[in-house]
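Let me begin by handing over the structure; questions about it come next.
Omission of a single protein chain aside, the complex is shown with its protein chains in their original locations.
Showing chain A:
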Amino acid sequence: MTEPQLAPPRRYAPYDRAGGFDRSLGHPARRDLPFFAARMRELDAAEAFPTEAVARLDALGLPAQYVPARHGGTLDSYEDLLQLVRVVARRDLTVAIAHTKTYLGAVSTWVGGTAEQAQELGARIASGAVVSWGLTERAHGSDLLSGELTATPVAGGYRLDGEKWLINNATRSDLVCVLARTSLAGGTRGYSLLLVDKALLADGSHTCLPAAKTHGIRGADISGIAFDGAVVPASALIGEEGEGIETVLRSLQITRTICASLSLGAGDHALRIATRFGLEHRLYGKRLIDLPQAHRALTEAYADLFAMEAVTLLASRGVHTLTEEMSVSSAAVKYLVPTTADELITGMGQFLGARSFLSEEFAHGLFAKLERDHRIVGIFDGNTLVNLNALINQFAALARGYRAGRTDAEGLAAAAMLDAQIPVFDPARLQLTSRTGNSVAASLPRAVAELRELVTSGEAPESLLTVAEKLLRISDTTHEQMAAHRPSPRDVPAAAFDLAHRYTLCSAAAACLQVWLRNRTTVAADTTATAGLWQDGLWAEAALCRLAERLTPGTLPEEGADGSAVLDRLMPLLVEQYDSGEMFSLLPFPLAEAAGSLAEEAS
């Protein structure tokens, strides 16, 4: 090398790894590859499990990515894991949900098990074992404290009796992590987790229950398992007796965050199908995309996708840097991102019109499939009400933290600076409630002050500040209302759920500003592919306008902030990102579709 030493371009490293992974899955239009899009739809119609695609993910080493490096796997960043799952999800949600279930089955062991148990499970997963997570029961749904499956101490271990139902991979799995009642009275200390190795159970002591007929993810193994005097060794117990509920709640903080990857993937897929249609379809002698209504539908979806991406980027890095706040952040993400994606998909369905209902004729029927498949994301792993309720319970602390401007400044900065190193994740830092509130939401007042200075120095446009200040006023009011909320033991009022919904939108606005402020001169400055999105805070302004619109519908024009103009400016960038085969994202992500011709062999 004779070139002078230049600083290497700053990149968002997780995209390098996820991009390589995407390219090794190959072009989705190639008939000879397991992820051939039309084949996915056929399997769905036949309610058949996507065996080949799942096997391909195994062959590429995805299972080892579910195992923390300290336990022998390759998982050292949840941010990496989230981006890998997103790559799978944008191709097929059924495959993504079926495969990642092994992480859900294992997470309790990473969080609550001994090093020995984790090492052993890690080795099993790396060698291909499928793990499932048995929490829910037929009669009780997500009310875990009503679970009736019992684990009774017997000579040499525990005897399991009872059943778990609507369990992803209950039948396919080699191991099931089961939440069982270990005290007759039940209660928060009355349940324990046991990792059951099906192969070691005595003949006839367990039965897998037939798969349920489901609205979406029809090919997935959503079934159940019944135990009848099944004896497991004492070493199957994860953590101490009575720690089951606590370990589940701490584990869910991770899995709820990862769920956002499914929605981001589905959002990209839906917008991609709609964009293609808008570019190809002609109406009144024009491309559909050039008609104002169509134009608006696509740019709104694009802006919403950016807001969700910013929220998810912060949350996934926050797993490592703001771990103690995850009881709040994971609930907010798990509520807002799937809900927004459902709305985005519905909007794209309206854009596509009757075609969105076609199960074969249009885009292989993939749109209808993804719309069905995504519905489940808002339901599993804690549904929208469960997540909003988790926020409502912490309203007082969140409002106090906001008013005091209390943030974990170091953890927040490390989460927001996308090229910063993040520390190794420490599950011992997971807490059931957050002492520091939510650093992201509480950062908004300071971020708006910083933005004000940038406007003064000519580095940010006035229009971005206008919408940011509007959101700050809404956020202030929302937190005041949260402070005034009086907790009640039962029948949480509808107004509290609405308040929690608004809180997640305010927190999303804060996330957008953090991501823009902390990266506009670093990661974003070193790329030409997405430069237009970052220039003058374009994406941030568009995303904030959409959040403000959702918080106070229809008020933007009255205040002079022209939300529609900023959305219109997104269209050329949307088309460019689509045409160049990039994922819809704030940062460059060349997809397998762009990597070469259809004839090229996938590696």
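The rule is simple: contacts are C-beta pairs under 8 Å (C-beta built on N, C-alpha and C of every residue); 3 or more make two chains touch, one makes a residue touch a chain; residues count from 1.
The rule we apply is simple: contacts and distances are computed from a predicted model.
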Identity of the absent chain, which is to be given by its UniProt protein name, from "Acyl carrier protein", "Deoxyribose-phosphate aldolase", "Aldehyde dehydrogenase family protein" or "Spermidine/putrescine import ATP-binding protein PotA": "Acyl carrier protein"
Which of A:394, A:407, A:519 or A:585 contacts the chain that the document leaves out: A:394
Hidden-chain contact residue, picked from the options A:353, A:487 or A:572: A:487
Contact partner of the left-out chain, one of A:246, A:325 or A:541: A:246
Residue ranges of chain A at the interface with the undisplayed chain: 145, 187-189, 245-246, 389-390, 393-394, 396-397, 399-400, 431-433, 435, 483-490
